[in-house]
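Here the complex is missing a single protein chain, while all its other protein chains stay put.
Chain nomenclature is as follows: A, B and C, assigned in order of appearance, with residue numbering initiated at 1 for each chain independently.
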Amino acid sequence: MPANTFGEVFRLTTFGESHGPAIGGIIDGCPPGIHIDNEFIISMMRRRRPGQSHLSTPRNEEDIPEILSGVFEGVTTGTPLAFVIRNSDQRSGDYDKLKDVYRPSHADFTYEAKYGLRDHRGGGRSSARETAARVFAGAIAMLFLQRFGINIRAWVSAVGTVEAPELNEIPSLEMVESNAVRCPHPASAELMQQIILESGKAGDTLGGIISAGISGLPAGLGAPVFDKFHAELGKAMLSINAVKGFEYGSGFAGTRLPGSQHNDRFATENGKIVTTTNHSGGIQGGITNGMEVRFRLAFKPVATLMQQQKTITSKGEEATLSPGGRHDVCVLPRAVVIVEAMAALVCTDHFLRQKMYQ
Amino acid sequence: MPANTFGEVFRLTTFGESHGPAIGGIIDGCPPGIHIDNEFIISMMRRRRPGQSHLSTPRNEEDIPEILSGVFEGVTTGTPLAFVIRNSDQRSGDYDKLKDVYRPSHADFTYEAKYGLRDHRGGGRSSARETAARVFAGAIAMLFLQRFGINIRAWVSAVGTVEAPELNEIPSLEMVESNAVRCPHPASAELMQQIILESGKAGDTLGGIISAGISGLPAGLGAPVFDKFHAELGKAMLSINAVKGFEYGSGFAGTRLPGSQHNDRFATENGKIVTTTNHSGGIQGGITNGMEVRFRLAFKPVATLMQQQKTITSKGEEATLSPGGRHDVCVLPRAVVIVEAMAALVCTDHFLRQKMYQ
Amino acid sequence: MPANTFGEVFRLTTFGESHGPAIGGIIDGCPPGIHIDNEFIISMMRRRRPGQSHLSTPRNEEDIPEILSGVFEGVTTGTPLAFVIRNSDQRSGDYDKLKDVYRPSHADFTYEAKYGLRDHRGGGRSSARETAARVFAGAIAMLFLQRFGINIRAWVSAVGTVEAPELNEIPSLEMVESNAVRCPHPASAELMQQIILESGKAGDTLGGIISAGISGLPAGLGAPVFDKFHAELGKAMLSINAVKGFEYGSGFAGTRLPGSQHNDRFATENGKIVTTTNHSGGIQGGITNGMEVRFRLAFKPVATLMQQQKTITSKGEEATLSPGGRHDVCVLPRAVVIVEAMAALVCTDHFLRQKMYQ
Partner (left out) sequence: MPANTFGEVFRLTTFGESHGPAIGGIIDGCPPGIHIDNEFIISMMRRRRPGQSHLSTPRNEEDIPEILSGVFEGVTTGTPLAFVIRNSDQRSGDYDKLKDVYRPSHADFTYEAKYGLRDHRGGGRSSARETAARVFAGAIAMLFLQRFGINIRAWVSAVGTVEAPELNEIPSLEMVESNAVRCPHPASAELMQQIILESGKAGDTLGGIISAGISGLPAGLGAPVFDKFHAELGKAMLSINAVKGFEYGSGFAGTRLPGSQHNDRFATENGKIVTTTNHSGGIQGGITNGMEVRFRLAFKPVATLMQQQKTITSKGEEATLSPGGRHDVCVLPRAVVIVEAMAALVCTDHFLRQKMYQ
């Protein structure tokens, strides 16, 4: 029952609470021979960390991971790669008043129902701080995937009611990073930033949609029947805080098309088998077909508001929750790299699983 | 790498090809003491099997599972429960012409890319016939869950462009079964049946949406961080043939709401902690909160058309696919029970996992 | 918690009670392209089955497995390979008198303590009949291993107090099969047969030791730290009914040597790295070194005696157990092929696991 472990061959186990000494993890099954590119890892970490733009929480942590094992002379050895990221800027005092109060749409009540007790400081284990460990592991996975020309990209495609037009081609990193909201469509990005700032002023919050694409995957990845590529990808994405939905290829919209318009016709291109459309989102029967994998995620609006809310205590008494702490109005810009990291874990795991057949 | 196994404690492993001798499975970790109610099991199997109404394929198989182990004097013993369902009506001859042709939006090409060879008869392992094993196992799981008052219900809420209004309350089995399309909203059901028959006449196919609800779950189920209740539920659903998307609670629509409208306020009701709205879909921080779990699934239109399609052979040569075989125009009415079965597997597994903390 | 599953990549899940309709299993992760050699499989099954010589129980079952999936046109497809072996000669009536009585050194009491109820007929799941499924799966594994020149051999090296001299070289199948007791040392075999017949006449039973060797394994198999090659091999062997001990290489005897005599010196032989002695038993640091893997197993004497025994009932009342049923005096000759089969599962699993690094 490996609840804090993800993957079968490339296995990440994470640990850590928001306000404990540290978070981190162990990657077991990390292939030997990966060159640790610290600059790349730090650049991934920075895209997730708070305080990176005027849109995100001022909690300011450098999030420099320390590697404790599994690397020798800058190269992975095949033994478990453990890493630790210290929690430097904790201020747990901020949370003392939350000890006995259940914050609406947070995990306070459910953790207590599950374990009988909980670390109430900043959400404890349920805090999105935990995703920093995923980003580090995803960076290692990407260093592996890059050798094979596999490329993963996510971007913000909607914030609240502002939706950017759908992109036919996966945008470049530069396009995504060209604005603070990480939407590669500049006009929409402008609007998104505007409503985020407005929402913040009102003490309110916003959700939205992240889109993603993976190119360069070989045909053959994914393990029917239960570990279909998109089923594992979906689980990975749904395990990210605040995600409420996942669709790939034509998704929910595709349910409205008749089969004659939805089917992807096969053809050959430079001797390679391709499809002329990609409603399948690069996956057929749960196995990649060599086309781009495309998927989208729904994020709910942030549950922590900068306004008073009615709630109850653990004894069932009514209480009023006053705003406090430091929180994002909209997590999507920072979640982009988490989506990429989780996708990298799934791709690496299934890439290695497929070696059994080679 | 248990690709054909689902669950950690209540573990189902399935086997079988569409046109081999049989399909079936083993349930390991089945709790002792479950009374095998054959009538209930058969009623579940019948809701999935082909030929049950004018809307479904005439392939006519009774699908009576034979239990080979794990049951003694009508009661489960705690040892592995194995079951076999014979493939009685195979006609593999129908498929000989498909030996070297890749059917569009089917798994022919990807299975060959993965394994280097494939059983081309009727989709082999990728056929939805495999789901009969899931329904049997789901029936056993339901017999277990019923003792604790846990109830699972799915229904068709959209076919093609026809959408039924959303239901505030989970419908009864009678309401769902009151029409062939399994939509508990009679007026919509009427329209759905109409477009299915029209689509069939045109040799075309349809997709749609299945909605589902689970009531009676205790608070505390689900295992953060990677095995969140909805992440496991999502994986279970995405592993069902033709599913392209999964959302729970407010899902994709909820991304458009501000946090102040989306948050679910806590209250007490008869001494029990509840929420006054349920955008969370019964799950907070990946753990059930005791409210109804609600989710929705996107099904793509059936890939097998009753019209000619252009495609290629395994050698990359152009080919024309002529219609043949026996297929549903729309799988959703038969998929309703598969959704219920997979939900039952997830609930039972997490119910048993939670016993560790008790 | 896959209690009835063995292996990580090549995964066998077994099912079945001694007196239920059938036993069998599913091999998930079976590599595609293995040619099913029925003759070989049957020859393996025959070496395990009862009634094969004057030394074994007259229960007479042909044990012809039926393959239900995962094989197409005589070749494995990579999808789950399910198989069923019917229980043809059950006579459960023989066991009615055992319903409430705990047989000494059997699993009657412990199964009831674990599950709260039990199938009392012939030991149910705890019967060694379950090992027929292991032998079938082991035969499939051997068909895979043979391609790579990997060879597995087990033989009886002690029965009761009769010990055969240790063999420097792994004996051939012919040598092992040259007598009913499966001891490749003819003089010892003669004595062993004699004491088995004598013990049988006295209504008593015997245990003994099985030795085994594996040649042709590449260096590099085994997964530190917990899944060391010998740790997994040991678990495999200890999971066989009646096994009470496992040792590899120099084993318990080697504990008496000083390090200076025990260390295996490295050398080169035809450009290959070898050791001049093999106290390591082919495994160093939990990883194979390319030398022969050698190990030994202790089997306790059969618990079912053909003489009266005092015991108690499930209510704690004293009872006398009368002899009945059909049982071996000494299981070792029939267990030889079970040991080979389990070794084949371990080798195949780790062979496939190592492909990740290639």
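Observations on the structure shown:
The rule is short, and it goes like this: a residue touches a chain if its C-beta (ideal position, glycine included) is under 8 Å from a C-beta of that chain, and two chains touch if they have at least 3 such contacts.
Quick caveat, the model's predicted, so the values are computed rather than measured.
When the omitted chain is restored, the residue from C:50, C:65, C:171 or C:207 that touches it is C:207.
Contact with the chain that does not appear here is found for just one residue of C:98, C:192, C:287 or C:343, C:287. Annotation: of C:53, C:110 or C:172, C:110 touches the absent chain (contact as defined above).
Contact between subunit B and the absent chain runs through residues 1, 9, 29, 31-32, 78-79, 224, 352, 355-358. Within the complete assembly, residues 1-5, 8-9, 11, 13-17, 20-26, 28-29, 32-33, 66-70, 72, 75, 77-82, 84, 114-119, 124-125 of subunit A touch the chain that is not shown. Although one chain is not shown, part of subunit C still touches it, namely residues 1-6, 8-9, 14, 102, 104-107, 109-111, 113-116, 125-126, 130, 158, 160-161, 199, 203-209, 218-228, 230-232, 234-236, 238-239, 244-252, 254-260, 262-268, 271, 273, 275, 279-281, 283-290, 298-305, 307, 309-312, 316, 353-354, 356-357.
In this section, only the chains that are shown with their structure count from here on.
Chain contacts in this assembly form a complete graph, since each chain touches every other chain. The most distant chain from subunit B, with centres taken as the mean of CA atoms, is C. Counting contacting C-beta pairs between every two chains, the top pair is A-B.
Mean C-alpha position of subunit A lies 26 Å from that of subunit B. Note on chain placement: the centre of subunit A and the centre of subunit C lie 46 Å apart, centres being C-alpha means.
The set of subunit C residues touching two or more other chains comprises 1, 9, 29, 32, 78-79.
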